[in-house]
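A single protein chain has been omitted from the complex, and every remaining protein chain is retained in its original position.
Moving on to chain A:
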Amino acid sequence: MPLSTQSQADDEPYVLVASLDNARNLSNILKSITFKDHAIFSATPNGLKVTVEDSKCMQANAFIQADIFQEFTIKEDLVGFQVNLTVLLDCLNIFGGSTVQGVSTALRMCYRGYGYPLTLFLEEGGVVTVCKINTQEPEEPVDFDFCSNNVTNKVILLSESLKEAFSELDMTSEVLQITMSPSQPYFRLSTFGNSGNAHYDYPKDSEMMELFRCTTTQTNRYKMSLLKPSTKALALSCKVSVRTDSRGFLSLQYLVRNDDGQICFVEYYCCPDEEVEEE
């Protein structure tokens, strides 16, 4: 890789250097959380976390572990910055994002620290492009305080079965209602649209249901407009874990397998719709 030969390890002033042989491994997963322009990047020695929020009611996090990168050097415990995600994605696809086998864009992503731009070195077929994206003051992401101790219901489904349901969801419905229950209907997605309502029921013993752990019957409604972006992550994923806590907050965790068979996670948090919370 021509890029790796350029690295001069120690005397570099960067606080963060991350290299990927295939930039698609990053761009694909970032695409699945692109519903707002601004993304908060937080890098720790474990890897990179990218956060996008909407209306303070919904948050999406993409986790890319350090070992996904061919090189991941971080000189501080936490490096945080904010960039325009759309611009970043445009840069990552600057060579057209070819999906042809054997043709991939190599990436080296460097950040010098507060006040500096995020520098991307992209190389494909011997051509190198350097992109500098101005960074912004990182905002504090909303803490949804979703902790596994408060989880009342949890199911893990193969994404395949949810993809169908999500592709058919009645978009004239303002909300998606999720019912999880230890008894019938177990796991139900409901919409209430112009032409009537629709329910999708998943029995707990279905082959699509990898784990079913529901302790109480819970029915919550979530704004369709907030959940809609999560279908991008769903499309990429192979499994999804659906959890609700005692407050009715929803967590959707998607397990995404990238081109090289490595595993990343995308997580969505969503607040329930107020008016029906106390139903």
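One rule holds for everything that comes next: a residue touches a chain if its C-beta (ideal position, glycine included) is under 8 Å from a C-beta of that chain, and two chains touch if they have at least 3 such contacts; residues count from 1.
FYI, contacts and distances are computed from a predicted model.
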Chain not present in the shown complex, as UniProt names it (candidates "ER membrane protein complex subunit 1", "ATP synthase subunit delta', mitochondrial", "Geranylgeranyl transferase type-2 subunit alpha" or "Cell cycle checkpoint control protein"): "Cell cycle checkpoint control protein"
Contact residue for the chain not shown (choose from A:87, A:208, A:235 or A:255): A:208
Candidates A:35, A:116 or A:200 - the one touching the absent chain: A:200
Residue ranges of chain A at the interface with the undisplayed chain: 161, 164-165, 167-168, 170, 193-203, 205-208
